[in-house]
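Complex shown without one protein chain; remaining protein chains in place.
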Amino acid sequence: MPRPLLEIQNVTMKFGNLVANDDVSFSVNEGEIVSLIGPNGAGKTTLFNCISGFYKPVSGKIIFDGKDITGKSTHEITLLGLTRTFQIVKPLKEMTVKENVLTGAFLHAKNKKEAEQIAQKVLQTTHLWEKKDMLAGSLTIADKKRLEIARMLATRPRMMMLDEAMAGLNRTEVKEAMELCLMLNRDGITLLIVEHVMEAIMPISNRVVVLSAGKKIAEGSPEQIINNEEVIKAYLGERYYAKSRQANSRI
Amino acid sequence: MAMKNRLLYVISVVALVLPFIFRNVNFQHIMIMLLIFAGLGESWNIITGFAGQTSFGHAAFFGIGAYTSTILFYKFGISPWVGMLLGALFAAVVSAIVSYPCFRLKGHYFAVATLAVAEIIKQLFVSWDYVEGATGISIPVKPDSFWMMQFHRSKIPYFLIAYVLFIVSVVIAVLIERNKMGYYLKAIRESHEAAEALGINTTRYKLYAMIVSSAVTAMFGTLYAQYILYIDPFMVFGLDISMKIVLLTVLGGLGTVYGPIIGSAILIPLSEYTRAFLGGTGKGIDLMIYGALIVIVACFEPRGVFGLFQRSKKRGAQYAKTTA
Partner (left out) sequence: MFLQVILTGALIGSVYSLVAVGLTLVWGLMDIINFAHGDMMMISMYTVFWLYTLLKFDPFVSLPISAGITALLGVLIYKFVIKRVVNAPGLMALLATFGLSLFIRNFAQFLWSPNYRFVGESILSGKRIFLADLIIGLPQLAAALGSIVMTFLIALFIKKTKTGKAIQATAQGRDIAELMGVNTEKIYAITFALSGICVGVAGTLLSGIFPVYPEAGAMYGLLAFVIVALGGFGNIWGAFYAGILIGLTEALGGFYLGTQFKYALAFLIYLLVLQFRPKGLFGW
């Protein structure tokens, strides 16, 4: 029986009268890849911001590894091993790629030497080693997204939340990003992924959670979600429905 | 890195030797002011250049350093060395107290807040009779003594103290820049959110930066007071001091250890010489030229002088790459 690592319990978040998250509950088990999908404005990023401590939810609880992290500050949550990337990438522009990763590596390193070792390993596994001396601000968008993941990886997280790490990438880059996700997962990192690129996440996810207009409308395996009438109506639309049928029949 | 270190060693040796070669009193005076302001720039750079929190109020800490030692000496005859340490401590405490409300503000709102804090402290000192208010304090002249930090026969002892303090400020800046704290401060400068997500307690690190920065600034305040032997609130708490520190660091190169040294080496001789040659008329020609030169440098070298070096170095490196 897998243990839940992250539990979202009845989380509600409001901005004035706007309800961004409405009584959302789900959990992510240790070692899983869970995708969080939904149309624009469904409240995915808001939920991420609540989990990672940028917002304090109006009500509800967020439990990570058995500890209540609701309303804790972001850096405390990162220290516990739950970290995130940003949809709009936030590279430390005036610092080099290596310095970006090193900054993350200091979190659990005893000294600079150890941090450098961690950084080197991370740079190599994420294929950024060649670009380590470039300024982060001068990278391509794909590399910036990769760097987001790399420097979070350097904080040695148990769980990562990726916010649209694949949006705006071309086909090859998406494929590389998928491989990176699977590799992280093999290394024991639990993943919660917000994504629009369905073709990319459906094959790698264990489970999918669907948000629409702030509410959770479905949860299940990718197959269940693809075939869920409500999800199709709310979000995926006829085109993807047809396409997924085709894909399934091919298999 | 080794190359960088070597350049710093060269600079520090040259700075140490110069006043012994050119024994002209005016030159020695300029060297003292240059080192004081370079050191002030180094300490300001920690909070603004590294951590990206623009302070327009460092005169507050400079003044606290100057007043703490001066009051202790003037009222109780306590050595300025003790005053220097207590001043640094006091400035650290004040900076910690004012930082709490100020750090909630971002960007220009923070900058204006630091300016407001310095102005408030200035006004308080102006109307505080115990410290002689707006009249200021003339430090009682004592025979030359290291313990009392007064030297009248030669400027060399002042120079040596300024030099040691300057080296201390550079070492602190270098140590911060090359270690965890430097990376953390720069991460905060680049993006608050990203820094938090990387597990950095942004408030705490900004506070550390502010405390170190203000303590070192205060030590220079004490030295300045002992060197000039007179202080008043407008002189040590004024916006002029805050802005001079800002200007020379920005001019030299913000966020680099070399910036304040370069900036001070340009700006201080410029202001001292224009004053010496043109200031006697009382017509402000010196400051007029000084202002015009600042404008010209800003317009034609908007990346700071250090940026100029870096770019030529990069160009050199690119050239080497293409020819290789």
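First chain written, first letter: the chains are A and B, and each begins at residue 1.
Here is the rule we go by: a contact is a pair of C-beta atoms (placed from the backbone, for glycine too) under 8 Å apart; a residue touches a chain by one contact, two chains touch by 3 or more.
The structure presented is a predicted model; accordingly, all values stated were derived computationally and were not measured.
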Interface partners of the hidden chain - shown chains only, full complex considered: B
Touching the absent chain when the full complex is considered, from B:V93, B:L229 or B:M243: B:M243
Omitted-chain contact residue, chosen from B:G77, B:P140 or B:G291: B:G291
Contact footprint on chain B, counting only the chain that is left out: 54, 101-102, 104-106, 108-109, 111-113, 115-117, 119-120, 123-124, 126-127, 239, 243, 246-247, 250-251, 254-255, 282-288, 290-295, 297-300, 302-304
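In this text, only the chains that are shown with their structure count from here on.
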Centre distance in Å when chain A and chain B are each reduced to the mean of their C-alpha atoms: 44
Residues of chain A that touch chain B when the two form their complex: 52-54, 73-76, 78-79, 83-86, 90-95, 99, 102-104, 106-107, 112, 115, 151-152, 155
Chain A contact footprint on chain B (complex, rising order): 178-180, 183-184, 186-187, 189-191, 193-202, 255
